[in-house]
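A single protein chain has been removed from this complex, and every other one stays in its place.
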Amino acid sequence: MGTSFGRGGATTFQQDLQNADCIVIQGSNMAECHPVGFQWVMEAHERGATVIHVDPRFTRTSAVCDLHVPLRAGSDIAFLGGIINHILTNERYFREYVVEYTNAATIVGEDFRDTEDLDGVFSGFDAEKGAYSPASWAYEGMQVASAAGQREHDGHASGERTGSGGVELEGAEPPQDRSLQHPRCVLQLLRRHYRRYTPEFVEETCGVSRDLFLRVAEALCESSGPERTGAFVYAVGWTQHTVGVQYIRTAAIIQALLGNIGRPGGGIMALRGHASIQGSTDIPTLYNLLPGYVPMPHTEHYGDYHEYVRRNSPRTGFWGHMEEYFVSLMKAYYGGAATAENQWCFDHLPRIDGDHSVYVFTKGMLDGTVKGLLVLGENPSVGSANGRFNRLAIAKLDWLVVRDLVEIETASFWYRSPEIETGELRTEDIATEVFLMPAAAHTEKSGSFTNTQRLLQWHHAAVEPPGDCRSELWFMYHLGRIIREKLRGSTDPRDRAILDLAWDYPVEGTIAEPSADAVLREISGRGPDGEQLGSYTELKKDGSTTCGCWIYCGSYADGVNQTARRTPHDRQSYVAPEWGWAWPANRRILYNRASATPGGEPWSERRRYVWWDAAQGRWTGEDVPDFVATRPPDYTPPEGATAEDALRGTEPFIMQADGKAWIYVPDGLKDGPFPTHYEPAESPFTSTLHPAHPTNPARQVIRHRLNPIANGRHPALSREVFPYVVTSYRLTEHHTAGGMSRFVDYLAELQPAFFCEVSPALAAERGLEHGGWATIVSARAVIEARVLVTERMRPLRVQGRTTHTVGLPYHWGTNGPSAGDSANDLYHLVLDPNVHIQEVKAATCDIRPGRRPRGPALLALLDDYRVRAGIRRAAR
Amino acid sequence: MIAGPPTIVSHLVDTRSHDATGAPRSMGFFTDTSICIGCKACEVACKEWNHVPQDGLDWTGESYDNTGCIGANSWRHVAFIEQARPVRQDDGAHGDLRWLMASDVCKHCAKAGCLDVCPTGALMRTEFGTVVVQSDVCNGCGYCVSACPFGVIDRREEDGRVWKCTLCYDRLRGDMEPACAQACPTKSIQFGPVDELRRIADDRVRTLHRRGVSEARLYGADRDDGVGGFGAFFLLLDDPEVYGLPPTPVVPTRDLGRMWGAAAAAAVSMVAGVVVAALRSRA
Partner (left out) sequence: MMVDRESGTGSRSLRPLELLRRWPVLRQLTEGDPLGLGRAVRSPHTAALRPRTENADRVVGSICPYCAVGCAQSVYVKDGEIVHIEGDPDSPISRGRLCPKGSATKSLVTGPARLRTVRYRRPHGTCWEDLPLDRAMDMIADRVIATRAATWQSREGEGDDERIHNRTLGIASLGGATLDNEENYLIKKLLTGLGVVQVENQARI
């Protein structure tokens, strides 16, 4: 989403779904995973909206939608690409919106070659490295700086990205052909790229009949134009693929073509699964980012401060103020120690020099380079793909700190785990020292969560935490305090940064809990006199302002905790601007300047939202305008204007260097400017589109003997031995890796056992008995589950043959009242190259009746499968 | 204003259990299964509020239903019915697959068998027209169990007493919605004055019929049925049997009045006989 529109968050808010004329839920099982948010889809439905669920399984969402479209897991780009082709072929795009607000008219340089030219790869591909150089993707006559803050779902396009893109060349804007006829204009390139994504191709690839596909395409096309809008809803069903970012990009292209971004009832709603997963991306506990999507400095390319700032500040768009954001952050981090002379302590910052994401450092644990691990409210032994890889890695650590509400599997690996059961690990042999620290619950601490629509909402501590239970705020603050005390007086240069850290938070109560309120004040930012700032536009690069996260600047405006506001919904408009606080600047629909025509009028009365009030000389409407408030629609930037001043009054995507929605992404993605259908890393099928490159050529593979992948050397053998698609998902009754649900009596009883879902046809094919047990085998693991035979799992016809899917809810592990095998043990570590997310929505498996073997016999069975699939040679 | 008033009618209902004068009103549930998403929030919210114990960790394989039925330890039960049959073929909407979900609960019958047979006065009709068990009075005799045509009322093994939905009697006394209705994400469970709910339900059926959902019908909204209508009635998308509900429930004590009449007549005639006999003997 970041690469397409400029910001890595849902473009709209849940309540606005009620205004949509059409809602396509794809890659999300919203009724089951976000039931309370789903009330807004039900409201839209009651008002006559067409609600469509595109999903491999018939779920509780499908049950109440107008249309369920079963498609093969891992084929969404083929389906959505088909819709793009349909829109273009039938000229159904919203022409004025597309010409004015997207880069459809922009002309791309001559060097660009499409996958259609190069049989499955774009120009710039280095086959040896398995990586692209995007130089040839640039607009004609220039390079384009991609927004520093661009991030996909829960993600973060390549913050360690090297300087290949960089700032734009000197010179004017790229040429445009507003007639959209130039053969190298984005729209024509798009047309070429998707011309083979016909209804017939969709049917053959996705298993969706032509009729059904056309009904979806038409429903979307009919919800487009000045009077009507449609919305997309997705979740991890799209992100957890080797081409996950490109899944979302495909929807972004559709929404841009149909004119659905920035308008009520439109948008792309990203549904996230943890209370503050958006917040932990905005204020990142991620290796490649600093707060507010400011990139971490890179060893190789950000050698000095000026280069770092230059490379991350495009001349145009709001990222042009990156230095203001960065300097204010460094003042928040290092306080008085950060000065102009020492370049705001730039050299205190640690440097990244590649991929330090979770699976990469888990490999580092296996290799022995990573020795200590903090696990803070996460259960990777169950939640991470290839659980065995994770657990064997943890067993190599010197020390491990696990902080959670209950004893989760990640803490008990040393005496209770599948590897202990098979004999691969012996308790006495494991040298890892484990600290299991009881955590405080949300009712025992104050703080803010950022929900799925970028809304910060404060929760107040209701009671003191029991016993030794403590918040992460307490843990980190006191850990830092103790470490700083122990290092006090150190003259070692490496200790300078930790001793210079501004680390003096007030503490409260008997347990000396740091004040979350004080931390939020620091995040929101202060001016020269210590007053709380109102907006990021007040930030300065002279060191006079401090701000811990620029996109959260203003969350404590006027000295009031804006995130704690709770004006009842029936006392304000449906946009509810006085409930909590949304970034940026309390906006609820992003890019909402696009809800008006280029001239500033609402597109229609029915879809009125934000418009130009000529009398007042400002933008006004239902929401905070996402635009310079007093900039008229006819504004033309003067010569030499920079940052947002360099964008026209008709360019709503103010975080983008050209102010436009990017149908074509000239830079910022590691796997191409247009989404292309590639098969999952493990698939029963090969691509008919590009047989030479059936899978994402830029996919990221964690190479390790504990991560064998089918389809590699002997795809035919692999497909014979692992003939079925296996997909994982959540149930309403449980939460993620189960730490917050399997241990709760009232939830455990609702779904008390790990089960698999199979169609009657697959059950018959493999002799599976409803209510009995099945053993599921992948190249990584052997697990067992109870069998639920259901018509809701449907065999599909793909490439002329029938294909079956095994469905697995992934909540279970060895601990708690409701224990069971872990679905994620089956999955491999082949990742999306942009955001390093694993592909747990589509891999391959075999399924057989009965329980799995115990002890070493399990490893023997796994070995037998690998040998038969040609993944490893038989031992002599 | 772009978003007008929400159309799911429950928001228009005044859910206070007392009228403006403070007098209690007849309150109940209208469970509209056409918008149920089977999330089971009702089951959990009920248990949390009423401290209902866990009901075991048995996996049933009955679609997504592991609760099984209403009982002493499950006062709400969401049924899941998977149907592979042609439905709405005219627009092909759901193809040949339908997954019905319905949250079942005590019906709070207007003529309640459990209430009639309770010898201890543990069962009572409240000022809101609902039927509750007073746990401090119940002696566990179990007569009510067989008197319920729905199998709702059930004895708890641990303490021998019977337990069932109280329609959150304690909450109603404070003008609060029952826990299940408040939690319900889609307002499939609507709470309000029974008369008003009946009107809403009739409207809803008409709306669904207009949209081509011809199979929509009400269950338990008819005051002339065998239990005098339910205080908690339903909109179903198939025959009641499909949901495990009796098609024509009859309160076993329906004939109680006639029986009492007959008994009284017998008593009178017996007394008369005795008197006559006594007079005769005196004579």
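Think of it as A and B in the order they're written, each chain with its own count starting at 1.
Note that a residue touches a chain if its C-beta (ideal position, glycine included) is under 8 Å from a C-beta of that chain, and two chains touch if they have at least 3 such contacts.
A quick note: this is a predicted structure, and the numbers were derived from the prediction, not measured.
Within the whole complex, the absent chain has one touching residue among A:G467, A:G509, A:G559 or A:P638, and that is A:G467. Contact with the omitted chain, checked across A:V624, A:M740, A:L808 or A:V830, is made by A:M740.
Residues 39-41, 43-45, 48-49, 115-116, 120-127, 132, 134-137, 139, 169-171, 173-174, 176, 179, 182-185, 187 are the ones on subunit B that touch the missing chain.
The rule we apply is simple: only the chains that are shown with their structure count from here on.
Of all residues in subunit B, those touching subunit A in their complex are 1-3, 6-8, 35, 37-41, 43-44, 47-48, 54-59, 61, 63-64, 66-67, 82, 84, 93-95, 97-101, 185-187.
Subunit A meets subunit B in the complex at residues 15-16, 18-19, 31-32, 35-36, 38-39, 42-43, 46-47, 58, 60-64, 66-68, 264, 573-574, 607-609, 622, 731-733, 745-753, 755, 770-771, 786-788, 790-792, 817-818.
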